[in-house]
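Below is one structure. I have some questions about it.
What you see is the complex with one protein chain gone and the rest in place.
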């Protein structure tokens, strides 16, 4: 029961539809159909042949097109489900609990169910990854199972096929021929760039066989791509960090040992609608402001070899560069992208030391909120001494002023003001809103004059060593698709019987229109019998008469 | 024929195993395992060099042979504030037994740090990580975080959050040289 023997004597593996040697139909189904099924040349898919152990059963499962397509469709539906509500990465919450609450609060019961089902993080769920993995398995197995027999079958093609094979081809002709029909056909087909082989009274012309490998090539490309995606899980292949950096700051670049970055200036430009931009006037009137450029001017530093974290004295300038959207800073396999920004954080505050009654000023002092001084000298020997600085003042605790964060969002200053008139000094606690005089009314106070602001730039630090692999996979995929889809495999079989009759059959894996155009040219030159498209014939017969 | 079949079974098994293994690896990394921390207990503590308020340079490797209690903190951090006096008290006990404290402030101004230390009469060295490079090297996220480094320079414990005085004592004992 292992093999099938054809009438011609050739032994075919079980599951073969058309004899590998002569092309006779081997199954009942094939024998009764008007046209042969030429997919995979009627060869036996390898997995159909053996069905023994559990491994073979798993193998066969993944080898089936039905299973492959089912996986594709399930993936497609799953991917679509993930877009009904935003994924957790796009949601303004970042802990388990707040994310859960966000879905419930924002989307009600729908959100609760969505979160419960895990759809809020669908694309990194184990089952979604498993599905992609199953698709990969199916790609490999289905390709192997089909490629090997197809390759053998096309490699070992015989020129002479059994008449029953020929007359069941979609393009078929039969009729009287002349003595030179074969030669003329051969000449014309060669002119049309066909490879022609002859054997006794027949010929086989073939063109574009390589297009048959297209599907397998593109599957290889996909596998390489998926391997690339998998490799990023390995430490060292992939870095994805966020770096918020304020103007004037120098910061170590996360996950990039030895390098640090200084934010010299962050600028946000918007369209003005003037001059060159007048053409956008109407649109700007409608939507208001539109951003034109986000730019962080940076200096990239590298610590000298052998220097340790924390040693910031001998940094070497590597590069000065304006990072803009679409123009990341690239160095040493890393790239830094402009992603986000915050405008106008307090940088300095300027006060005037004034007499509360006369409003006479004894001069101004500017406090650098990032790096304040201990005391500030004014003219006439007046000084303002900083007793305490609370960048983000949040209230008093046991009489002690507190700061909620290191950022100067709501600076508070405890100062001692000494003037010639008040040599003992007066103490005052100043915040943006008010001034507290803890030891009774003072003669002098600090009056706010102005403030300088600075911007914060949000950068993304990225390294992705898998990109070349992904690129290669993509390239191979595209080559495979183009090879399989933009070229086609055309074949003609021609036989002249002893009585001089011509049998002609043509087959292509796609674009029958093009095949017929070739055949028309050959027919005209070699006066071949008129051919019929047997599939069109069948359909016409099947049509209801109206 | 039999060997051919055997070979095929072998090939199929191998291919399936490789692919299933790759998928399991991916799922494990993507779903089950949390983002892998850079530093783990048992690792060699990354060396660093920072300057304290008096301008003295402190390099971690210079303290080889002593236990080092590296505490990352900020002036706005409430638990840091609570544990500092406790740390200082134990520092007085253990500094002569070979345990050093390095309090690493995260990128604040000299003025703020000095003011803060003077007000609390802190005696252990306080260094400032100006460009957060030490913080990056140790992958510090929440404050306070304390890293215990033993006399061999290996990390023996990573503590995030506030410590009680008993905790501090036991940690000091842990890294005290023999």
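Observations on the structure shown:
By letter and in written order, the chains are A and B; residue numbering begins at 1 in each of them.
Criterion: contacts are C-beta pairs under 8 Å (C-beta built on N, C-alpha and C of every residue); 3 or more make two chains touch, one makes a residue touch a chain.
Keep in mind that, in the parts below, contacts and distances are computed from a predicted model.
The chain not displayed here is annotated in its UniProt record as "C-type cytochrome biogenesis protein CcsB", chosen from "CbtA family protein", "ABC-2 type transport system permease protein", "C-type cytochrome biogenesis protein CcsB" or "Putative NADPH-quinone reductase (Modulator of drug activity B)". Note that the absent chain touches A when the full complex is taken as a whole.
Although one chain is not drawn, the whole complex shows that of A:54, A:80 or A:97 it is A:80 that touches it.
For the chain missing from the display, the contacting residue among A:178, A:284, A:299 or A:404 is A:284, taking the whole complex into account.
Checked against the full complex, the one of A:10, A:324, A:347 or A:385 touching the unshown chain is A:324.
Although one chain is hidden here, its contacts on subunit A can still be listed: residues 37, 39, 65-66, 68-69, 72-73, 75-76, 79-80, 82-84, 86-87, 89-90, 106-108, 123, 215, 240, 271, 277, 279-280, 282-284, 286-287, 290-294, 324-326, 328, 335, 337-339, 460, 462, 464, 467, 470, 474, 477-478, 481-482, 485-486, 510-513, 533, 535-536, 539, 546.
Just so it is clear, only the chains that are shown with their structure count from here on.
Once the centre of each chain is set as its mean CA position, subunit A and subunit B turn out to be 35 Å apart.
If you check the complex, the residues on subunit A that touch subunit B are 50, 53, 55-56, 58-59, 124-126, 129-130, 133-134, 136-137, 140-141, 144, 227, 230, 233, 235, 249-255, 257, 260, 308-312, 370-374, 386-389, 391-392, 402-406. Against subunit A, the residues of subunit B that register as touching in their complex are 5, 8-9, 12-13, 15-16, 19-20, 22-23, 25-27, 29-32, 36, 46-50, 59, 74-76, 106-112, 115, 127, 129-137.
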